[in-house]
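Note that this complex is displayed minus one protein chain, with the remaining chains in position.
What follows is subunit A.
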Amino acid sequence: MNELSLHILDICQNSIKANASLIQIIITEDTIKNTYIIEIHDNGFGMNEKTLSEVADPFFTTRTTRSVGMGVSLFKMAAEMAGGTFNITSKVNQGTSVIAQFEHNHIDRAPLGSIEDTLAILLMNEAAIDIYYKHICNHKEYVLDTREIKNVLNGIPLADYDVIMWVKNNIKEGITTIHKEEAR
């Protein structure tokens, strides 16, 4: 996977499978401390300690179609390759948190890529989930909260194509804006 947003999509699909109703994705870029942190928190059914200890092993999976699972282990590898750390915590019936930290300017840190495509696909899932997305770049921040969008929409589904296109443009513009303002 050559974009961090693909890892985010992969991890969030796990959250959806774990019956989460809210997924929080927080990206914190700090060019002064030289860190790039991706946090994903969900309120799904979580994992017990045994599963949690096995989850970063590529030879562990909960799926039944084949016996290897690459999602979490690939994300972990991506972080560690870029001079970073990877941490996953979980509580049964409370949820799971994944925190991956990268060196911001490390040559092996993949770019974020099109996070708007990732979020669009998450919104098109059959399970109705809410997404809170926060992107921080030093002192500027951008927030997208589907609970607020639903209030405006008044019953129109989030998966409506025009709504999806609006969300995608909003994210793209929002992130471009904070980067521009921060570069000033």
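Everything below uses one rule, namely that contacts are C-beta pairs under 8 Å (C-beta built on N, C-alpha and C of every residue); 3 or more make two chains touch, one makes a residue touch a chain; residues count from 1.
We adopt the following convention: contacts and distances are computed from a predicted model.
Chemist: Which of the following names does UniProt give to the chain that is not shown: "Phosphate transport system permease protein", "Monovalent cation/proton antiporter subunit D", "(2Fe-2S) ferredoxin domain-containing protein" or "Sulfate adenylyltransferase subunit 2"?
Modeler: Its UniProt record gives the name "(2Fe-2S) ferredoxin domain-containing protein".
Chemist: Using the document's definition of touch, tell me which of A:Ser97, A:Asn125 or A:Asn138 contacts the absent chain.
Modeler: Hidden-chain contact among the options goes to A:Asn125.
Chemist: Which is it among A:Val92, A:Val143, A:Ile156 or A:Ala183 that touches the chain not included here?
Modeler: Per the contact definition at the top, the residue touching the missing chain is A:Ile156.
Chemist: Using the document's definition of touch, tell me which of A:Glu54, A:Glu103 or A:Asp117 contacts the absent chain.
Modeler: Checking each option in A:Glu54, A:Glu103 or A:Asp117, the one touching the absent chain turns out to be A:Asp117.
Chemist: Touching residues of subunit A against the unshown chain: what are they?
Modeler: Contacting residues on subunit A, toward the hidden partner: 1, 6, 9-10, 13, 17, 63, 65-66, 69-71, 74, 117-118, 120-121, 124-126, 149, 152-154, 156, 159-166, 169-170, 173.
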